[in-house]
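Shown here: the complex without one of its protein chains, the others still in place.
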Amino acid sequence: MTGTTVASTPQAATDRPRGAAPLNLADYRAAALKILPTAAFDYLEGGAADEHTVRWNHEAYQRLALLPRVLAGHVGAHTGCSVFGTALDSPILLAPAASHRLFHPGAEAATAHGAAAAGALMTVSTFSSQTVEEIGATATGPWWFQLYVQRDRALTAELVRRAAAAGARACVVTVDTPVTGVRERDLRNGFALPSHGTPANLAHVQGSSTHGAIHDPRIDPAVGWDDLERLRAVCGLPVLAKGILRAEDAQRAADAGFGVWVSNHGGRNLDTAAATLSALPAIAERVAGRVPVIVDGGIRRGTDVVKALALGADAVAIGRPYVWGLAVGGADGVRDVVQTLRRETELAMALVGAATLDDLTADLVVPAGVHRP
Amino acid sequence: MTGTTVASTPQAATDRPRGAAPLNLADYRAAALKILPTAAFDYLEGGAADEHTVRWNHEAYQRLALLPRVLAGHVGAHTGCSVFGTALDSPILLAPAASHRLFHPGAEAATAHGAAAAGALMTVSTFSSQTVEEIGATATGPWWFQLYVQRDRALTAELVRRAAAAGARACVVTVDTPVTGVRERDLRNGFALPSHGTPANLAHVQGSSTHGAIHDPRIDPAVGWDDLERLRAVCGLPVLAKGILRAEDAQRAADAGFGVWVSNHGGRNLDTAAATLSALPAIAERVAGRVPVIVDGGIRRGTDVVKALALGADAVAIGRPYVWGLAVGGADGVRDVVQTLRRETELAMALVGAATLDDLTADLVVPAGVHRP
Amino acid sequence: MTGTTVASTPQAATDRPRGAAPLNLADYRAAALKILPTAAFDYLEGGAADEHTVRWNHEAYQRLALLPRVLAGHVGAHTGCSVFGTALDSPILLAPAASHRLFHPGAEAATAHGAAAAGALMTVSTFSSQTVEEIGATATGPWWFQLYVQRDRALTAELVRRAAAAGARACVVTVDTPVTGVRERDLRNGFALPSHGTPANLAHVQGSSTHGAIHDPRIDPAVGWDDLERLRAVCGLPVLAKGILRAEDAQRAADAGFGVWVSNHGGRNLDTAAATLSALPAIAERVAGRVPVIVDGGIRRGTDVVKALALGADAVAIGRPYVWGLAVGGADGVRDVVQTLRRETELAMALVGAATLDDLTADLVVPAGVHRP
Partner (left out) sequence: MTGTTVASTPQAATDRPRGAAPLNLADYRAAALKILPTAAFDYLEGGAADEHTVRWNHEAYQRLALLPRVLAGHVGAHTGCSVFGTALDSPILLAPAASHRLFHPGAEAATAHGAAAAGALMTVSTFSSQTVEEIGATATGPWWFQLYVQRDRALTAELVRRAAAAGARACVVTVDTPVTGVRERDLRNGFALPSHGTPANLAHVQGSSTHGAIHDPRIDPAVGWDDLERLRAVCGLPVLAKGILRAEDAQRAADAGFGVWVSNHGGRNLDTAAATLSALPAIAERVAGRVPVIVDGGIRRGTDVVKALALGADAVAIGRPYVWGLAVGGADGVRDVVQTLRRETELAMALVGAATLDDLTADLVVPAGVHRP
């Protein structure tokens, strides 16, 4: 018996993290926790109220088990896909997140570089710390623009036109935030987003503060389906509705040709909103492939990606994880996080016997721990 | 990247707790724990036996998830409602609790002032530390009287007549206490209610102690439906039966025109009695809107209020939380607790896409964590 | 506000434990833990293997909730019942337990006195530390004899004849112990029952040790239904089969007129045997009232008794709890434990609206935490 060991896969030695390097997304979180100021980490980590939904999003994946197919007889797994006409190397998207500068001086430009390096589509937030023009000028990969509909509809129209002009390939309209959820970590930390004071994209606008206490002075609480129609006409881009959890809302979106982004805002708005994965199957059934279905919330492992796609999503979006990467290593950190998740996804696909994303079908997934003797 | 932050909603800065101020009801509990004598806190906090029901009441809300509607296209949420002919600003009631003086020298008068300031209906206990006349004289908002039917029915009739004369708008007859539950915290603390020695409303009555060990000397264990009929005739007020968990009991109450108060006495009487929320849907179905349905037990968040109303309650009642507020800040504390819960309710309504309480329908609520691939 | 308190129910002050006195059965366990040698406590407390069934027995009660009936309009609750022709004050029996002298020098005689004082029927173990003649001579209340069928059937017949002659009113044949379970606590403690060396009832018999390793030298692993028939003929007493968990076994017992004792030997024989309460409803359905149904395992509260009876048991048996009482206070301890549980049962009956045991029907019980919106 000897203590000596040799690497079984030398070629992996170079692209796999070693020693103290992050092995998985949780490691990136741990690294970010060490270097970020508490208030910034808490802003990223926290959710509304008691943070049940934050937890549920994550746990939903751990309640499902996989039933892999064996002896499929093929080599390797390919993650290529196409979403709203954009060909992508992988079905992993970056969800919108406000104020990247809070996490790294490279801000959204760094994220965009990392995303492009990893072949991941980025979604730029209305409350980005750089303007859509700045980001669009530096981005080498595809990106979408996330929109909070402003009370000032002329301003809203200007925003989406600017995003389209800067290169955005779709407009993701957030529909789950008529009011902003109360995130008690931020209140306890006395934290508020710099972007809410002077968000780059709105630097020329004077914020109003004449509305009710629970309402954001800028974000319009009275957005309707017709607003989405008008926005699509204004920007000439595909439009996705982000924040859908009900099957009938998904059906209405699909009927109108809007993409469906299944989200509960990462548990940051309405605590005890249903876990996104639990809402996905009914939504996918109603959409029936007519428009793309994206799902975010709680995805931390390649097997999570496989489950989401098996249950009807066309792509997944990650939020907190890539910001951990950004905080830890700027563009390289973003790239590494995406690549880690993508490699795990490829591995999980191979292990369930799937050669392409189309092979990820619902019969691969069963409730964990259920047993009927 | 800068550490400077600005408040996104300046108007909120003045009406939201800041720093060490309580942000939510749990914070009020923590503050009350610090200042109340152990025996008083335990009396409030504790329940019967192993306190399963105390816990279940709370957990029942956390087992349900919300499926919000999006793009509803309206502004804000209104919590106005009417219960048994009394128009209320919000569907949040104060449940009866004995001996407020145990928690604050201002006693029930302080509670009444706080309730009125927050637009909440108060329920005054038979075992209040002030008389109904004292409370009625100072109360500026609507209030109900809670009745333990006394062995002496003449005394009972006198009590409800006095309450009606003092301004009570309804009589809430407790029907779940033929005997008092054993609260072991109180026994271990050697604690007994001052009110049970000389409750203000019964100061002129000599307590009897000739009954069985498990029976209270005054409270009648043999109350029947006909007693409720007679009481209604005596006081001329609407009568509610408080402590109903079975659908057939609710049906009988509704058939007779009595309001239905779904309660297990806060888990203080029969341990392992069903959680009130789990009993609510079947009850609401039988009542079918004929009489008001109130539910108490475990409500700590605005989303709890939304769920209770979505599942058929016309209003909710809180007990321990407002007493925490009373202990911490007298009338202001009561007001702040109610306002905190009401603000959370408005926020939750807006986030589920409800403009009025009528929009809170059962399809908003699904079991959490259930997933059918 | 004053810290002074007065007792609400002075008459209760004398018969309720105060201060450090035990309030409930768990308190008796804690007291026994303090005074018993570790090996004796562990022998009593432990179960087979990983002790899942020990835990499941207990948890089964906590997974069921009660739906009390209100306004029943009667006073008090009576626990009188009749089992196999013996009128009993309460449906609480003492399950057989070996070697009471291990826990108190008064041994089985002390237990018998305590049981009689509390109106509880006692079951005397084959492996009692006193003979059936000694126990029968001192017992003032009704008792049954528990039989392990011996390999020597003549000896077995002699045992039950002696028990009948000594006053036993029924013979409880243990049917769940063809072999003895491995209790690892005992092996780690190097503990073995004194009774297994020289059990009083078998003092004149020389134990054999020529059987397989997993078999007890005396207990017969090959007992059949015909043995029960023969034993009944031999002793002329009602016979109960103790250790039934399957509905078809219960049916066969009832068809033959044997009482059904639902038990998994307190989790001491087959780990992961089903919790007794979970097995009860199907058994009660098959028995259909033809013979008495007893259930033991995990009963610690009056609400547990109520649930067991509501789900079809005619009586319950407690084991570990009365031995805690015996260890703590001899006959008085046994009496106090039974009275505590009985008082809790009366209280629970009153609170669910039951005047007699016949009022305890299955509709009082629902799964805890189940909610169908």
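What to note about this one:
Per-chain numbering from 1; labels A, B and C assigned in written order.
Throughout what follows, a contact is a pair of C-beta atoms (placed from the backbone, for glycine too) under 8 Å apart; a residue touches a chain by one contact, two chains touch by 3 or more.
Just so it is clear, the structure is predicted and the values come from calculations on it, not from any experiment.
Counting contacts over the entire complex, the absent chain touches A, C.
Within the set C:D89, C:E133, C:E158 or C:E184, the residue that contacts the chain not displayed is C:E184.
Only one of C:E59, C:D89, C:E133 or C:D332 touches the absent chain when the whole complex is considered: C:E59. Touch with the chain that is not drawn comes from one residue among C:H74, C:R230 or C:R246, which is C:R246. Against the chain not shown here, chain A presents residues 1-12, 15-19, 23-24, 61-62, 64-76, 301, 303, 307, 343-344, 346-348, 350-353, 366, 368-373.
Take chain C: the residues that touch the chain left off the picture are 37, 39, 49-50, 52-53, 56, 59-60, 63-64, 101-105, 175-176, 178-182, 184, 187-188, 190-194, 196-197, 209, 211-217, 221-228, 241, 243-246, 249, 269-275, 277-279, 281, 310-311, 362, 365-367.
We adopt the following convention: only the chains that are shown with their structure count from here on.
Of all residue numbers used at the contact between chain B and chain C, under half are used by both chains, marking a mostly different-residue interface. Spacing of chain B relative to chain C, judged by their CA centroids, is 41 angstrom.
Note: centroid distance chain A to chain C, computed from Cα atoms, is 58 Å. The set of chain B residues touching two or more other chains comprises 64, 366.
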